[in-house]
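Here is the structure we will look at, set down as structure tokens.
All protein chains of the complex are present and in place, except for one that has been dropped.
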Amino acid sequence: MNWRRIPASAWLGLVLTFAFIFVAVFAPWVAPYGLNETVTDVWAPPSAEYWLGGDNLGRDLLSRMIYGARTTMLIAALASALAFLSGSVLGFLAAVAGGWLDQGLSRLVDLIMAIPSLILALVVLSVVPADVGTLILVMGLVESTRVFRLARAVAVDIGVMDFVEASRLRGEGTRWIIFREILPNALSPLVAEFGLRFIFAVLFLSSLSFLGLGVQPPAADWGGMVRENKDGIVFGIGAALYPAGAIAVLAISVNLVADWILNRTTDLKGGRSG
Amino acid sequence: MGLLLRLVLQRIAMGLLLLLAVSVMIFAATQILPGDVAQAILGQSATPEALANKRAELGLDQPAVTRYFAWLGGMLQGDLGTALSNGQDIATSLGKRLGNTLFLAAVAAVIAVPLAILLGLVAVRYRGRWPDKLISAVTLASISLPEFFIGYVLIFFVGVQLQWLPSVSTVYDTMGFWERLEAVALPAITLTLVVLAHMMRMTRAAILNVMQSAYIETAELKGLRAFTIIRKHAFPNAIAPIVNVVMINLAYLVVGVVVVEVIFVYPGMGQYLVDHVSKRDVPVVQACGLIFAAVYIGLNMIADVVAIISNPRLRHPK
Partner (left out) sequence: MAETLLDIRDLKIGATVIPPGEDPQDITIVHGVSFTLEKGRVLGLIGESGAGKSTIGLSPLGYGRGGVRITGGEVILNGRDILKAGPGGLRRIRGREVAYVAQSAAAAFNPAQKLMEQVIETTLRHKLASRAEAEARAKRLFARLGLPKPETFGDRYPHQVSGGQLQRAMTAMALCPEPDLIIFDEPTTALDVTTQIDVLAAIKEAIRDTGVAALYITHDLAVVAQVSDEIMVLRQGRMVEHGTTDQIINAPREEYTRALVSVRSIEHEEKAPSGAPVLDVTGITASYAGSVKVLKDVSVSIEPGHTLAVVGESGSGKSTLARVITGLLPPEAGAITFDGRTLSPALPQRSRDDLRELQMIYQMADTAMNPRQTVRTIIGRPLEFYFGLRGKAKEARIRELLEQIEMGDGFIDRYPAELSGGQKQRVCIARALAAKPKLIICDEVTSALDPLVADGILKLLLELQAKEKVAYLFITHDIATVRAIADEIAVMYRGELVRYGPKSKVLAPPFDAYTELLLSSVPEMHLGWLEEAISRRRMASSGN
């Protein structure tokens, strides 16, 4: 790969994304104050000591956002990983196997996708407790339908190409066909899709937390922090805007990277990339 | 004409079947943890007899299939059941809220649809040049923004600092149309911004797809004016994809309403749903979920029907 050929926008995205990951991983060392430490006044204005000021209970907003990065990104990452694993494995399998397996899975996915994902999540969350495990499971399963469709479509597109037929005629097994013929050609769109799914999971989780149905206090996550501090807005206190902005910046960064990966992908006839 | 009608009816039947399947799923999803509705009403301290009585009263002692059909039958007759949390008739509470939600969504759609199509056309017209690049950069950014970010930024700057528009969308029955419009201005703008980028991006792709067809080149090589090319050759072929884009985005919009209503404390169906999810009021959640899903499925169905009707191959079979 030629590093100089990476466009500026992708660089920006990569740097910011890694910065977010760094902050999330090393939260306890990076954060100046504790997660639930009351250190200043309620909605204290930003100062040299408290860069983003205080929150609705007088806790350091910056520190909570740093811990929040951890919660938000970890849950989103696990949910998208779950979505990705189940969606792509089943999608590939459906494409390669065809027949009733493909029909059954595809119709089930159609059905799940006929309900808007937020509504489906709300229905499920009305009966099950909103702990972290449930959130990951619900978000992961809802999201896996999209990954399934993409993986299946990509695999079907590649699967009808002559080089796959040629390897079938040679007598290659399903494993070779999936891992050596299809997967290398499907990787770029899938990696880009992982980025998009991750953003979606971040936004989804934040929406749920904002609605009070996601991560429960006293744990901090960005959506929940918007909820905690939203009442300040009408008094002209912008504390809720910081976590909301953090979500936006993270999402834009990952989007920039995913966009670049998608553009970098050459079509199958055009040959290899990078 | 027979073929066309058959395809349209088939698609509508498919939509109804899907809706039925969705109703099963919504009902099933609320049965994951069985039988605790009675407990939820009476609380942890309820005696076993009281629980049993309550279950019988609510019909919870019946098998799930029987309860599903009873629920579905009620739904079809407009009887949405009673809320567990306050014992009120759901249909009554929902009626006005549904109206509010549709009003908000309609206002947003009236702004967003023409704007998105216009911007999509501009992006196509100046493809690869700065207006297109600017539009696609803004699109990328706004796809990444959570609804509450847009909403609170608007409240903070337009509502609080500039005081141009009300930041809380209070509506009441006696309100006139213009007052009501002012009340929903900020949430409608928020919703517009949420769907605009998506809709524009998809419109751009749909128009580009048509504009790159060989028959547009043919028209150009006939020496036609750009306007004639668009009116006679591009537009008739672009209707179906654009309607499709619009419908899909209206479906997004209806869902986006949920969060936006909470932000602006707007008394619509979304807020009603969210409130009752946290109260674990299953009948309300089921009813709202089904209505949202029905709107969503209905819009997608309209998109497909328009696509069928506008396809010349189906309209004029061999």
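By letter and in written order, the chains are A and B; residue numbering begins at 1 in each of them.
Definition applied: a residue touches a chain if its C-beta (ideal position, glycine included) is under 8 Å from a C-beta of that chain, and two chains touch if they have at least 3 such contacts.
These figures come from a predicted structure and were not determined experimentally.
Novice: I'm checking contacts with the chain that's been left out. Which of B:E57, B:D89, B:E179 or B:E217 qualifies?
Specialist: Answer from the full complex: B:E217 touches the omitted chain.
Novice: Could you pull out which residues of chain B are in touch with the chain that's been left out?
Specialist: 213-215, 217-225, 228, 232-233, 236-237, 310, 312-313, 316, 318
Novice: Contacts of chain A with the missing chain: which residues?
Specialist: These residues of chain A touch the chain that is not shown: 5, 161-163, 165-172, 180-181, 184-185, 263-274.
The working rule: only the chains that are shown with their structure count from here on.
Novice: Of all residues in chain B, which touch chain A in the complex?
Specialist: 18-19, 21-22, 25-26, 29-33, 36, 140-141, 143-149, 152-153, 155-156, 159-161, 167-168, 251, 254-255, 258-259, 262-263, 273-274, 276-278, 280-282, 285-286, 288-289, 292-293, 296-297, 300
Novice: Mind listing the chain A positions that touch chain B in their complex?
Specialist: 110-112, 114-116, 118-120, 122-128, 199, 203, 206-207, 210-213, 223, 226, 230, 233-236, 238, 240-241, 244-245, 247-248, 251-252, 255-256, 259
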